[in-house]
Every structure is written in C-alpha cells, then in structure tokens.
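In this view, the complex is presented without one of its protein chains, the others remaining in place.
Our next item is chain A:
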Amino acid sequence: MKDMDPADIVGEAVEHVLTYTGGNTRRVYVTPIETPYPHGKLIVSRTDTRGIMTQCNPSFVDMSGYGEAELIGQPHCLLRHPDMPAAAFRDLWETVQAGRQWHGYVKNLRKDGGHYWVYATVVPNVRDGKIVGFTSVRREPSREKVAAAEAQYQEMRGS
C-alpha cells in the first residue's frame, strides 16, 4: 500500500508509521477532525477471503474520502487508524474465519487524515458451505459507546 499523500490532508496532521500484520508498513497522517456518521445509513463493504475490497456502497465511498476506483482491489487495512489496537483486528479475523460474526466499535482513517466512528458487524459469506468472502455492515454508534471504546483502545495500546 502506498503511503498517504500529504497533499490530500486537510488540517493539522501528526505523522505515524503503521506496521500491518503481514509486516508491511505505511506512513499515515492523522488529524483530530471527525466526520459525523450519516444518520439513517449503513456503510457496507465486501472483501475476498484475504480482506481485499471487492465491493462497497456509496456511503462507504463518501465516508472514506477515497474514490471507488482507489478502494476496490485494495486491502481493507487502507482504513486502519493508528488509534486502533492490533488485537481488535486479530480478534475480528479469528472470529470470522471460524465462521462467526464479529462486532465492534471501529475508528476508521479517511483519505484526508480525519476519522469516523462506526459500530461494525463483519459476517462470513457462506455459499454451499464454504466461506467465499466477508461483508461488513456499519451503523451509527452512540457518543457514550464511542467514548467507552476510545478509553478501552487507549488502554489496550498501553499509552
């Protein structure tokens, strides 16, 4: 994955280098700007079995700040925010690969360095008894639940 482009960033940003599970790294720029969740909508995306995005709905595209063509074919960790602990995603992958649903509060990184919070559910797409991919459906969380998740993730990161 390419590093983030400073030219895309809106606002005062802090630089981080993310190390993904596979060992790859990416330079990202993070601002404190939150984009509010669009009321009444679901943010939906679909991946293949490795977590490469194959489909996303218009709300997903809007909220990510990327164009659809920049998303399809990319790994889902394109949206990973440095405030998210790696353990949350380990748990996500273990759960869905075992054929179960995963739920959690997720802070996602936008192309412009801002973020948005969601309550996400990830389900395996089971066809003829086999997992052929995964779907994530996100909905609007309450402020209280986001605050609790924020505190928990901070503790998990040990900072």
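Convention: a residue touches a chain if its C-beta (ideal position, glycine included) is under 8 Å from a C-beta of that chain, and two chains touch if they have at least 3 such contacts; residues count from 1.
Methods note: contacts and distances are computed from a predicted model.
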{"item": "Chain not present in the shown complex, as UniProt names it (candidates \"Isoquinoline 1-oxidoreductase alpha subunit\", \"Ferrous iron transport protein A\", \"Nitrite reductase [NAD(P)H]\" or \"Phosphate ABC transporter substrate-binding protein\")", "value": "\"Phosphate ABC transporter substrate-binding protein\""}
{"item": "Options A:31, A:74, A:95 or A:135, residue touching the unrepresented chain", "value": "A:135"}
{"item": "Residue numbers in chain A that touch the chain omitted from display", "value": "37-42, 44, 46, 57-59, 101, 103, 119, 121, 123, 125, 127, 135, 137, 139-145"}
